[in-house]
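Below are the structure tokens for one structure; questions will follow.
The other protein chains are all here in position, but one chain of the complex has been omitted.
Should a chain be cited, it is by its letter among A, B and C, assigned in written order, with residues numbered from 1 in that chain.
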């Protein structure tokens, strides 16, 4: 068995792209010599040195701004936001500058860059270090939004993100890294993975379960439990939220006729709303029962583990929800 | 006929609340002596002076941060963000601080404040002065989100917002102000309007059209046109997005069986997705046809009027969409 | 008699009484021991989140708070335990919070990064570097508005002085002469990055000139020196003369967070600073200038240890929140446990 973690996937994608293209560089807080708070860039400093890894002051707006500016004149920057919550400080550079460059300039300039957003809840880091805000960026035309759930996808999608001509928000759930990244694991060859192509992690016939990032694990676990009960789940991971693989999802819904979306972000205003709305608009003809969302509860993330686990949409809540959906197809359902 | 504009509603609500409670004050760029870029606070300086109207440097993070800080020790600040696009610079203070104060402190502190977000597209102000981002804030537990569409609602809801114990994001569409606010118009008495109670602007039986802010006007105009064709629209304005009047909406859907949501924000990830998703989850039993969203196109806002008008969901697009929805209830619909 | 005489003289020399001095020492000792025990309690599984220990920086928190009055308010950063205890916070409730219990300061919802004591005007630690600075500035604005003589204090690090929030807040405070103390604990590092790799200047205090407010450098390991500059700054603030930027040069004995081995720091540097440990320096001052006896000094330590024994025991017995408690406190008016839709 290979020892290839999600963090390895990220690190290898960066290293291979830096080898390929001298325009690629990383900028962020403690991304260089120390290898990063999560150890994700560990080892790169010795190979690539300070011209490729810029250890920045604690200045998120300047970090992302520097990335945007560099991208306008031929750079291929990867800006790291250590906790995606901190991106609040760089939002102007993401939303008003990078996202709109190509459009506002009538196609004359573009801003090819990646913002690595380390995201999600993982062990009592509290309300300011745990948020899942990916849906925000799907609402900003001009941005692409990537949300991998496996080491291979992380590697292949990050390569594509780095080569992409547009600004890409790249979400990495810290609960997927496996510890602190550890020493470099095995190298697994992964080609760039095109955006907009979902992946079916488990085929099924009764219900399509859409999930991504860390929540995909819980969805798969739920599917396994339910298989024993005779409920057959198709677990669909879109991998990229913008662009989204609507064709793939439609094909799945044509098989199953039921849709449940699970993600960690609070349900209200989460990307599950967009998927559900799209399905309600476009798949009315194939849906046999109401769509259903299982999201984080509509609260900030609390500190205490018992509360933290409760607000997240973990295996049990997903399992119960799927069961309710499949067994009561006609009843009006209240999300659990 | 009274001469009472939306801007008057805002101005009067501020004045009356400042009269009522000395803790209330306004902070923002050029909100004081000059009366603001849109003339909304005109005349207040002479009455209330510099202790109630703080003309701030161009420092959005400090402006909103000052409001949050003041709210923690008994102030009742109203922070003005001149164009809601600039709130990108204050996002940490809104999302990581104000929204989470009450929760993170286990209920020991709270942050009663209002952020006035002057929003929307109105006459070729371009991609960085025209955005509609209200849906973002609905995704942040701890914030309330208000989006009035009439002068009366503006006044009554702003009074409630100022008195509210929680942080309130208050959206004002600049296309509703009527010019630059002009000289103070007539004074209309309006009581505080409770949050979470929608308003039916026109009753109907064939389709419920949900819209708010400036788009409500277009929805009403569409309803009038369609009435002549024998299509009866119920125009439902939720007025507040968080909390949302789901009971009111459900009651309307029970009458009409059809739902169309129209808003100016880009459709993808807009608040229409949340409403549509909620309906798909909870009103499957009463919906006779697919739900439908009419949003801004998924683009930044362009400068040229001909393009700007095209991306907005104006009367004609809403009319056509409703017609398609009502006349082809079973067909799979592609949003227009 | 000679004893009493020495004490009186010494008291004058140091500007404090022995009792006051012992109280400062008690607070500093409390902070140090609190942090040491917290590290062990975390290792033992009692503390689920991460910790940023402030050992070595105690003199700043204690010296600043010694200059404050009851109605003053404070905001802090991620390294806030000392700031809380300097202000007089209850270690028992702090541990209860770290243990994520419902009787902790934040009802188990905040943890180390967000800890408050509302009664003491301690408006919170902060998980966002620089995040507490605008909040204190805004609090100061409201204090000024209501004509109070109270001041606001905000603690932050050298690294935080590179955030836009620092810049905007200092400008606003200087412009409006707000009663606020900007207290920069310069411990030479922001995470794993040396100060010289995050800014060109040697003194953060020199940034004050860019806003037209005074900037003062003080030995952050000398509690009496810190107290003195804080007294001057609060005096300025209370009399309407506006804010002061105080830079306290200090050092964190441990890594950035509990678990960080801090190998990025030269050994000689660490050793040099350990010799300047405020908990070594200040007892000497007390001994030499205020004639404190070994017994008196030992008593401080013993009382602290005994208190922490009791506090930890109490905290361990505190109830856990229920899962559903997570739904409370999202909004002030939704205490009924139902999250607002």
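By our rule, contacts are C-beta pairs under 8 Å (C-beta built on N, C-alpha and C of every residue); 3 or more make two chains touch, one makes a residue touch a chain.
In this text the structure is predicted, and so the values were computed from the model without any measurement.
Asker: Please identify which of the visible chains the hidden chain touches across the whole complex.
Answerer: Touch partners of the hidden chain, whole complex considered, are A, B, C.
Asker: Which candidate, B:4, B:48, B:86 or B:195, sits in contact with the chain we can't see?
Answerer: Considering the complete complex, B:86 is the one touching the chain left out.
Asker: Who touches the missing chain here, B:125, B:178, B:205 or B:225?
Answerer: Result: among the candidates, B:125 touches the missing chain.
Asker: Which of C:118, C:199 or C:225 touches the chain that is not shown?
Answerer: Hidden-chain contact among the options goes to C:199.
Asker: Which parts of chain B are in contact with the chain that was left out?
Answerer: 29-30, 33-34, 37, 55-61, 85-86, 88-89, 123-129, 268, 297-300, 302-311
Asker: Give me the chain A residues in contact with the hidden chain, please.
Answerer: Counting over the whole complex, chain A touches the hidden chain at residues 25, 27, 51, 54, 56-57, 59, 61-62, 64-75, 77, 92-93, 96-97, 101-110, 112, 141-142, 144, 165-166, 242-244, 246.
Asker: Please identify, in ascending order, the residues of chain C that touch the omitted chain?
Answerer: Where chain C meets the chain not shown: residues 162-168, 171, 174-175, 197-201, 206-207, 209-213.
Everything below uses one rule, namely that only the chains that are shown with their structure count from here on.
Asker: Farthest from chain A in C-alpha centre terms, which chain would that be?
Answerer: C
Asker: Using Cα averages as centroids, what's the distance between chain B and chain C in whole Å?
Answerer: Using C-alpha averages as centres, the distance is 41 Å.
Asker: If I count partner chains per residue in chain C, which residues reach a count of at least 2?
Answerer: Each of 106, 108-110, 114, 126-128, 131, 164-165, 330, 339-341 in chain C touches at least two other chains.
Asker: Going by the contact rule already set, what residues in chain A reach two or more other chains?
Answerer: Only 61, 85-86, 88-89, 126-128, 268, 298-300, 302 qualify.
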